[in-house]
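Worksheet for the structure shown next.
Every protein chain but one is kept in place in this view of the complex.
Order of writing sets the chain letters: A and B. Residues in each chain are counted from 1.
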Amino acid sequence: MLSRARTGLGEAVEPGEPPEIDEPSMSDETREPVEPVDATEAVTQARMVWRRFRRHRTALVSAVILLALVIVCLAAPWLAPYDFTDQQLSDQFSSPNSDYLLGTDSLGRDQLSRLLYGGRVSLSVGFGVAIVGGVVGVAVGTVAGYLGGFVDAVLMRLTDFALALPALIFLIVAARIFGDSIITVVLLVSAITWMGVARIVRGATLSVREQDFVMAARATGAGPMRIIVRHVLPNIVGPVVVNLTLTVAAAILLESALSFLGLGIQPPTPTWGNMLAGSKGYVQTAPWLVWFPGLLILTTVLCVNFLGDGLRDAFDPIDRRDR
Amino acid sequence: MNPAIRPSPGRRRRWFAGAVVAGLLVAACGSDDDADGDTVESGSEARTTDENSSDDGSSDDSSDSDSSDTGSSDADGDAGEDAAATEGGSVVFAAEQWPECINPVTSCANASWLTWSVIHHILPKMMEVDAEGNYQASPVLAEAPSLENGLITEDPFTITFPISDDAVWNDGTPITGEDLRFTWRAIMDSTGTLSTAGYELITDVDTSDPKNPVMSFSENYAPWADLFGGGTQFLLKADEFESTDTAEEMLDAIEFSGAPWILESWNAEEAILVRNDNYWDEERIPVIDQVTFVPREDTDTEIIALQTGEVSAIFPQPSPGVTERLSDDSIEFTLAGGVVFEGLWMNQQSPQSPILADPAVREALLYAIDRQEIVDTVMAPVDPGAEVLQCGGWVPNVGEWCGTDFADAGQDLDRAEQILTDAGWARNGDGVWEKDGEIFEIEWNTVAGNRRREDVQALVQEQVADFGIRFVINNLDAGELFQNRLPTLDFGMGLYAQVASPDPSVTTIYDRSQIPSEENGFAGQNSIAWDNQEVTDLALLSDQQLDPEERLATIREIGALVRADVPWIPLYQLPNLTAWRSDRLGGPIGDFTASSYGGFANMYDWFLVE
Partner (left out) sequence: MIALVVRRFAVAIPLLLATSILSFIATRSVSSPEAGIRSNPRVSAEDIARYREQLGLDDSPTEQYLRWLGNFLQGDLGRSLVSNREVWPQLRTALWNTTVLGFTAIVFSFVVGVSIGVIAARRRGSFLDAGATGAAFFGLSMPNFWFAIMLQLFFGLYLVDWFGLDGPVLFTSGMRSPGTTGFDLMDRLRHLALPALVLSVQLIAVYSRFMRASMIDALNADHVRVARAKGLRERTVVRRHGMRNAMIPVSTQLANDMGALVGGLVITETIFQWQGMGPLFLDALQSGDYVVILPWLMITASAVIVFNLLADLVYTFLDPRIRYA
C-alpha cells in the first residue's frame, strides 16, 4: 500500500523510472474499473494502437534507431572489423582513424568492435530484465489480484518490502554476494524492477475479477488460469508494455551505475557500462573512450524512453497529444 | 647506495631563503638546487617528469633518464617569472583516503593516509627513515643507537635511546623515557591494538635516567628501529592519558605535538595542521602557517581539484594518462616507484589449480610471460620510467634489500618449453600443455573493477595463448578475495599488491608456520602456502641479526631462494606521484614521493609563492 516509491531520484533509484502517467500514485483502493477487453477484441485494439503509435513521430524514429542498434549488435561477428579481444599493443590509445574508426583502448583493442559486442551484452541485460521482471510482475500481480485474501496480503507486503529497499544499495550488497555474471546481473536488476508491473496487474485483475463476464466465465467452470489469460491480460497489455519498455532503460542505466562502483559485469566481457566506467579516467586524454560508450548508452536509453512515451499515448484511450 | 641524505644544516634556510633572495627563478623547481650541488635528488629514484620527457616513449631507459632529475619544465620559467616566495600563509592539500579515526595505536592506523596526513606531521619518532628508506636518528635522538657506540647490547639484548636535551613537546615539557614507556604500554594494553610486533618482546623499560631510557628484550630483534618510530610508529605523550588503554582516545583529536606541526582540528571533512613554534629543530620549523588536508577519494575528482586549483597538491595513486592530464603550465609533478608492489602470487595448495604446486609449472610460467611488455603496456602510460620489479619481497627505492634475482627471467619461450618437456608435460590436441590428464590451466583471481589489473590479465592471456597456457579469470570483490579466499587458500593465482616496509623482514609472508591453517586460526599471512624450510630458517634468522651487513646477506639469500623456487612472480611497483601547483608552492616538493612517509613528509620545507 505504499504507493510507488521509486522515482528518478538520481542514480539512485531506477533512473529511468516511468513518469507513470497512467498510474499517478493512485492507491489501489481508488482505481477506476478497467473497461473489459476480451481476447478477440484485442486484435482490433492492436490495430488502433498501431495507428495511434504511427502518428507519434519521435517514437517511430526511436523505434527505428533502436531496431537498427539491435540488428547491428546482433550482427557484430560479421560487422566488427576486429576480434574484440585482439590487442595491437603498438596502437595503444589511438584516436579514431581509418584503421580504427572509433579509436583503440589501453591495450590497443578496437573500440568499434568492442562496442558492437558490448552492445549485445548491454541490450541483453536491458531486455533480459524486462522479460524476467515482466514475468515475475505479471505472475505476482495476477495471483495476488485473483486469489485475494491472505495470499494477496502476503504478496503485496513483499512488494512493499521490495519497494522500500533502496535500489542501488540492494544491488551493491547483492552483487557482492551473488557475483557478477550476466545472468546474475539480470536477475538482480529484475529483483528490484518487477514491482511496478505487479501493481498494475494486480489492480487490473482486482477490478476485472468482479466484472459480470468473469463471474459468468467462472460459473461455466473456467479455471483461474484460463480466466486470467483470456480476460485479464488483454486488458493490461498497454500499461505493462509501457512499464516494461521503461524497465529496459532503467536496467541499462543500472548496469552502468554498478560498473561505476566496480561491481556489475566484469571485463573481459565488454559492456557499454563497464567500458564507460572503466575509461572515465581517460576523459581528458583519450576522450573517445568515454564519449562513444556514453553516447551509445544515452542514445539507446533515450530511444527506449521515447518509445515508451509513444506506446503510452498509443495505448491510452485519451489521446493527449493532438487534442 | 647513496650516502644518507639527512638534510645538511641550513638546508631549509637555503630552500626558503634562496627562494626569497634569488626571488623568482627558483620558485618551483629543483633545477637550481641541483646546480648548487645538492645531492638530494641525484641519487634518488625520483623522476621529476615534465611533458617533454614523457614523449620519448622508449621504456628501456633505466634510471639514466633521470636527466629528468633536473626536473625543470619550461613551464617553470613562465610560472616563476613573477613568483616570489612568501613566509606564512595557508594552503590546501588533498588526501586520497581518509582514516576512520586518528588513533595510531588501533586499527585506524592501518590506513597509510593516517601516517601521511596526520601522524607523521605531529608525533615524534625515535629513529626515522630518509627519502631513500635508510634509517637515521630523528631530531629526538642525540645519536642513533648501534652496537659500536654501545647503545645496543647483545646477550641480553638492550637498546638505549639517548633523547636529545632539546626535544620537547609543544607545551615545553621535555620528551622523556616515561613517554617511551607509556607508548609501549599503550600499544600492548589498548583494546583493538593493530599490531604488537616487536613491542611484545620488550620485557622492561628502565627510565631511571629519563633522558636515556633502556629497553630490555626477551630476544634479539633486528627491526628495532621500527619501534617508536621508523616507518609507521611514534611516541605518545604520557601525561595526556589516564590509562594505557587508548581505545577511546585520539578518535578525532590529538592535542599534543612533538613534531613540526600541531593538529588543530580533524573531522571527516578536513584536517587542519598549524606550525609548531616550539619545535626545537629549527631546520624543520614550517614556513607555511597552516595546511589543510581534505579528502578527495575519487581519483578523477582529485585530479580535477588540482587542475582547478581547489587544492594545491595531491599524492594520488597514479592512473594511465595522468602525466598528460597534469601537463599544465602551472602544475608540476614527481613520479617515483613507490613502496607497493604487485605480482602473480601462486597458491601452492590451490584446490582450483593444483598444478601450481609443481615448481616446473611456476618456472615455465615465469619464462612464458613477457614482464617487460606488461610494464611497457600497463605501467608506462602511468609512469614513463616504470621498470620491471626484479626482486621477490622488497623494492629498490627502500633500503638496499632488493637485488636483481629475476633480471635473467625475460620472456623465453624455448626455455619454458624445455622446462615443461623435462618435467613430463606435452601439448595436447588443442595445443595446450598437459600432463597426466591435467591441462595447464590456471584460475586467476584479482580484485574486480580494477582497470590496471584487468588489463594485465587480458595482456598475459594473449602472451601465452599460442604457447599453450590457459587461464580461467575469476575476479572477486576485494572483501571476498582478501577475507574469504586468501585466508583459506581457496584461490588459484592472485594478482595483488604487497607493501614493502622500510624494514626488510619477510617472515610474515614466507615463514611456513604462517601458512593459513586451523592452528593459526587461518590468520597466517603466507597466503601462497610456500612451504620451504630453508627460507623459513633464514627469515627467522634475519629477524635476529643486529649487524646490518650480516642481515643484508641473509636477506639476499632469501631473495635468491625466491628466484629459485618461483613461489610468485614479481611484476612491478606501483609508482607514487606528487603533483602540485607550481604557481602557488615552492620548495623541495616531491623529494619524499617514493618514501613510506608519503609525498607530504617534508612539507615543513615548502613555501607559498606569489
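Quick note on the criterion: a contact is a pair of C-beta atoms (placed from the backbone, for glycine too) under 8 Å apart; a residue touches a chain by one contact, two chains touch by 3 or more.
Nothing here was measured: the structure is a model prediction, and the numbers come from that model.
**Q** Tell me which residue among B:92, B:127 or B:460 touches the hidden chain in the full complex.
**A** B:92
**Q** Touching the absent chain in the whole complex: find that residue among B:203, B:404 or B:483.
**A** B:483
**Q** From the list B:305, B:391, B:442 or B:529, pick the residue that touches the absent chain.
**A** Result: among the candidates, B:305 touches the missing chain.
**Q** For the chain left off this view, which of B:84, B:142, B:194 or B:439 is in contact with it?
**A** Only one of B:84, B:142, B:194 or B:439 touches the chain omitted from view, namely B:194.
**Q** Hey, which chain A residues sit against the chain that's not shown?
**A** 1-13, 15-17, 19, 21, 24-25, 27, 29-30, 58, 157, 160-161, 163-169, 172-174, 176-177, 249, 253, 256-257, 260-261, 273, 276-277, 280, 283-284, 290, 294, 297-298, 301-302, 304-306, 309, 318, 320-323
**Q** If you put the missing chain back, which residues of chain B would it touch?
**A** 90, 92, 99-101, 103, 106-108, 110, 191-197, 226, 232, 247-248, 251-252, 268-270, 272, 290, 292, 294-298, 300-302, 304-305, 307-311, 477-480, 482-483, 486-487, 496-499, 501, 505, 508-509, 514, 520-521, 523-525
One rule holds in what follows: only the chains that are shown with their structure count from here on.
**Q** Under the stated contact criterion, what part of chain A meets chain B in this complex?
**A** So the residues of chain A in touch with chain B come to 85, 87, 89, 92-93, 106-107, 176, 180, 259, 261-263, 266-268, 278, 280-286.
**Q** What residues on chain B touch chain A, complex-wise?
**A** Within the complex, chain B contacts chain A at residues 299-300, 319-322, 324-325, 373, 376-378, 381, 448-451, 454-455, 457-459, 461-462, 473, 475, 477, 479-480.
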